[in-house]
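For reference, the structure I am asking about is given below.
The complex appears here minus one protein chain, its other protein chains still in place.
Labels A, B and C are assigned to the chains in the order they are written; within every chain, residues are numbered from 1.
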Amino acid sequence: MTDGTTESVESFRLRARAWLAANMPRAEESAPAPGDELEAWHRARELQRKLYEGGFAGICYPAEYGGLGLTPAHQRAFTEEADGYEMPLLLNIPTLSICLPTILDMGSEEHKREHIGAVLRGEEVLVQFLSEPSGGSDLAGLLTRAELDGDTWILNGAKTWSSSAYAGDYALCLARTDPTVPKHHGLTMFLMPTKGEGITMNRVAMVDGTAEFCEEFFDNVRLPASAVVGEVNGGWAVATRQLYHERTAMGGGSPYVSGRGFAPSRKLPTPIDVARAAGRAGDPEVRELIGEWLATSTVSGQTAARVTRAIAGGHLPPAAASLMRLMGAEAMRLERDVAMRVAGACAAVAAGDEPGVLGEAGIGYLMRQGSSLGGGSVEMSRNIVSERLLGMPREYAADRGVPFNQVRRGRA
Amino acid sequence: MTDGTTESVESFRLRARAWLAANMPRAEESAPAPGDELEAWHRARELQRKLYEGGFAGICYPAEYGGLGLTPAHQRAFTEEADGYEMPLLLNIPTLSICLPTILDMGSEEHKREHIGAVLRGEEVLVQFLSEPSGGSDLAGLLTRAELDGDTWILNGAKTWSSSAYAGDYALCLARTDPTVPKHHGLTMFLMPTKGEGITMNRVAMVDGTAEFCEEFFDNVRLPASAVVGEVNGGWAVATRQLYHERTAMGGGSPYVSGRGFAPSRKLPTPIDVARAAGRAGDPEVRELIGEWLATSTVSGQTAARVTRAIAGGHLPPAAASLMRLMGAEAMRLERDVAMRVAGACAAVAAGDEPGVLGEAGIGYLMRQGSSLGGGSVEMSRNIVSERLLGMPREYAADRGVPFNQVRRGRA
Amino acid sequence: MDPELSPDQKLFEAAAKDFLDKEYPLDRIRRMDAGAGFDRDWWRRGAELGWTAMLVPEELGGGSVSGEGVRDLALLAEVLGAGVAPGPLLATNTVLAGLVAAHGTGPDHSAAIESLVSGEAVATWAVYEPGRQWAPLEPGLTARPAEGGFRLDGVKDRVEAAGDADLFLVTAATPQGTAQFLVPAATPGVTVERQWSLDLARHHGAVRFDGVRVDEAAMVGRPGAGEVVERQTQVALVIQCAEVCGGLDRVFEMTTQWARDRYTFGRPIASYQALKHRFADMRTWLEACHATTAAAASAVQEGSAGAAEPVSTAKSYVGDRSLAILQDCVQIHGGIGLTWEHDLHLYLRRATSNRSLYGTPQDHRRRLADLASL
Partner (left out) sequence: MDPELSPDQKLFEAAAKDFLDKEYPLDRIRRMDAGAGFDRDWWRRGAELGWTAMLVPEELGGGSVSGEGVRDLALLAEVLGAGVAPGPLLATNTVLAGLVAAHGTGPDHSAAIESLVSGEAVATWAVYEPGRQWAPLEPGLTARPAEGGFRLDGVKDRVEAAGDADLFLVTAATPQGTAQFLVPAATPGVTVERQWSLDLARHHGAVRFDGVRVDEAAMVGRPGAGEVVERQTQVALVIQCAEVCGGLDRVFEMTTQWARDRYTFGRPIASYQALKHRFADMRTWLEACHATTAAAASAVQEGSAGAAEPVSTAKSYVGDRSLAILQDCVQIHGGIGLTWEHDLHLYLRRATSNRSLYGTPQDHRRRLADLASL
């Protein structure tokens, strides 16, 4: 649309429908590789390039940087039409819905010109270097430091839990640039190449055999001044924006995604699959367990919908998003428990020499806490609900207002 | 035994066996009134008088105050022989095992002469005025004050959760005598008549219809200087001793009791009774629930035995008693839950116009938290386990070392 | 608690609340004589406020504030649940749901509907039988054809408001399958015996039918019409869950306030993280209870074929989770929460009672497994 008027949502929808049918593969016909294998990433880049070439990439990104400059309503229409097609879901989180919006909000003109188009063309994947091995829930207490040597920043330290970092080209990396002030005030955000000199990256093997996360070690990594996103020592403001985009994306509310949903790194059997595989579908106790799981899982979805609506309508503060996070984690814990219990005497030894449905129930049980840890622990969510939603007194923070280099740190 | 030598345990046992058979009623032949009715207390005093007259009262109390001056081994032998006889169990807690031992440890010579014999003859019942409506877990933060007017103490304030106080003659009452020092240092213990002028006593009706506890209001109650137990402003030391005797008594380890066990104010059906009454004994789900209750209840007893042994052997510190308290409360909560669930569709409406077994399951469920609150809340026990047994950092107490009259207090 | 009420609904809600608070404060409920029922005049006035009209179409004399009767009914049930109200809200509206669903498919019951809507008459569903669990479509009570009508023999129990009801909707076995009959309480052969109820504000009774003769016009709908029984069940469950949600709101608010006001060791107990985290979980479950109850009410409102699933979901979840919340609120209150004079037990009684009736959470979980074609 080059004549300066905006195409109607309905027209856009029809155009998208036709284009998708003519150009994109149907999801049921493709057997995608697990999300933690590089092959899947090549495929996602290829699909993203198709979208770009077809004129359907970056619907809500500004036209001046290579997007379409359309509204969230256009995006929703496209997403609805795209259901059933294979989409580059791997690029949704964190590239399209977290990192790139942060650059759009807080990056320099040069950052935007350099990266938005590249991402939309499927040429670049962005990731996050935030958490650290020593960190846990206390992101702002990070230890990685960046020191100026003339015009060049020198980074040293370590990061971990960097989702999909092995597939990334650039990373948003938060580092400490002033340890003499309280923790939030001495941080700076950098946009850095992931494969530069001085960076060692390992994939973190999880107990279920997946390896979606990476850890990175920085040994005198050199970055130019132009790598700073936002202000020097103003990194916490950038991180806050980034976390906002992360929460929005996890809640399914981002306008910047391509298609709906996630690309799971491992698909587990449901408790119903397990009951059938174990031949226990007729056992009343099993049926009750499954009913409990079905109910809780439905309630989790109903709660998410209600809370999302209430936040959008201003009836609940944004902190209420923690309610859906807690309920979602509870439902997921129950799912893993029920699958393990339904597997019963078959949870630990498979029928053959592969895990099969029943063994997967056992493996899924090993990862039971995943949903209670990923994206911030449930303990942090409980703090948020009690303090911000219920207005209860805040926990004592021994580092509040204390210069970072005077804060006590543990050994773990 | 007046010749100065101590009778052997075996001889004492045989003598007790013969005397019990000749003098005491068999338990199964008596239908005692519920423990919260005065009639039951008259009966207990009568039985205590019988014991005294037969020469079997106060086995471990010193002979000079009217006891027998024998050893815990004699007491255990008597208790074993007394199984199956009706015993004055109501006097065990708090009179014989908590209040009187505290007087023996900390009272004046006059207190001992006046009260030990009277109790052992069945003439006096002792109770405790400790908790306050404002107090909760923080006993030492009590508000009842005692002020000196010449030689006379004037008490004003309120107490609550005084077990069996309606049946008592004297009470150990802890009051604040100096509000200008930190809370533990300004308390004094008094031994006061329960029916004196200025005292108003009400029974506290519980949700299950029992009324074992009382609340008291003091309006210028006057006590002589001789009512002080221990030192003025040394009341916390007395209370500590008293709490020690309480824990020992609740754990079944007191050498000062008459007969074994408690006199329950209400006897509830077990989950097995409930399953039978509901006609659900054949339901596999019900059988599983009952098995879970049976197991947990057995484990609770096994845990109490193990912890008691470990404390006695010095393998665990006394604070470990909280482990059995927590496990006991958990087993009791489960018992109530299981009874209610097993009653199923019959938990809320009885077959006839009395509650019956199934209605009792419902009523019992209303009192589910009783075992998690009585004798100190489970929350306090969890603090004790984490701080004293596991050595984790103590909770911040805003009143630590602060003069009592400068401590913040809430509205509830 | 629903943030998206229309101004009319808000007025309706406020009127019900005021009326309840004035006439039946909790202290009156605490002192309710186990033998006495509710105040009939109070109920008539409730009916004037629209409490019995919501499920009834306008042509039969009904109508609702928003035009979505089931949702308005759930809103009212929340208000009455917040006050642990007495009265046959569930009993009468459940019968009305059945009469309206069956309307046009069998004998005419417009007159009965009218008397119930006006509050002059009270009806209740006689569905349980002594010693039995929830099995509405497997009645033991029989209705045998006799002299141009039927002869009813058997016993129903746990019949809500049995002592106050003018009409019993009786689920019975006929040779043509399960059928329902609307039987006046005064019919010869009908006797009512009081049963002890855990809920102080809601009474139940056993109703004996000894050779009770009714004519064909007493039948509601046609034999074998399981969907009418299903509709009654769904309405009863939505009312139950909404009542409990209303009670939970009140108790949760009362308990957070207590935690802010109550100090121990110089700090409000709301400052202790172990309690804060339990409050956070309770707040989550409270939101979830409201979410699933609202979803169930919407599905029943739409009368969709799939309504059984959200309704059983709500009962499964609210039935158990409400008790977990209430018992933890008792624990946080300490001993005072176990006393007769405290309000907590009134809510605990209602929630425990609602949990047990019209199918326990366990029953509804098994139904969900059935519905999932497992």
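Here, a residue touches a chain if its C-beta (ideal position, glycine included) is under 8 Å from a C-beta of that chain, and two chains touch if they have at least 3 such contacts.
Small disclaimer: the values here were computed from a predicted structure and weren't measured.
S.K.: In the intact complex, which of the presented chains make contact with the chain not displayed?
M.R.: Over the full assembly, the chain not pictured touches A, B, C.
S.K.: Considering the complete complex, identify which of A:Leu38, A:Leu148 or A:Ala351 is in touch with the unshown chain.
M.R.: Checking the options A:Leu38, A:Leu148 or A:Ala351, the one contacting the hidden chain is A:Ala351.
S.K.: So which of A:Gly136, A:Gly301 or A:Pro393 would be touching the chain we can't see?
M.R.: Once the missing chain is taken into account, the touching residue is A:Gly136.
S.K.: Looking at C:Phe38, C:Phe168 or C:Tyr272, which residue reaches the missing chain?
M.R.: Here the residue in touch with the unshown chain is C:Tyr272.
S.K.: Looking at B:Leu268, B:Leu326 or B:Val407, which residue reaches the missing chain?
M.R.: Considering the complete complex, B:Leu326 is the one touching the chain left out.
S.K.: For chain C, enumerate the residues touching the unshown chain of the complex.
M.R.: The missing chain touches chain C at positions 272-274, 276-277.
S.K.: Of the residues in chain A, which ones touch the absent chain?
M.R.: Touching the missing chain: residues 133, 135-138, 141, 160-161, 204-207, 209, 213, 278-280, 285, 340-341, 343-356, 359, 362-363, 365-370, 372-374, 377-379, 382, 395-400, 402, 407-412.
S.K.: For the chain that got dropped from the picture, name the residues of chain B it touches.
M.R.: 272, 275-276, 281, 284, 287-292, 294-296, 298-300, 302-303, 305-307, 309-310, 313, 315-316, 320, 322-323, 326-327, 330, 379, 381-387, 389-390, 392-393, 395
Methods note: only the chains that are shown with their structure count from here on.
S.K.: Round to the nearest whole Å and give the separation of the Cα centres of chain A and chain B.
M.R.: 56
S.K.: Which whole number of Å gives the spacing of the CA centres of chain B and chain C?
M.R.: Taking the average C-alpha coordinate of chain B and of chain C, the gap between them is 42 Å.
S.K.: Show the residues in chain C shared as contacts by 2 or more other chains, in ascending order.
M.R.: 260, 267-268, 362
S.K.: Can you list every residue of chain B that touches 2 or more other chains, as numbers and ranges?
M.R.: 285, 396
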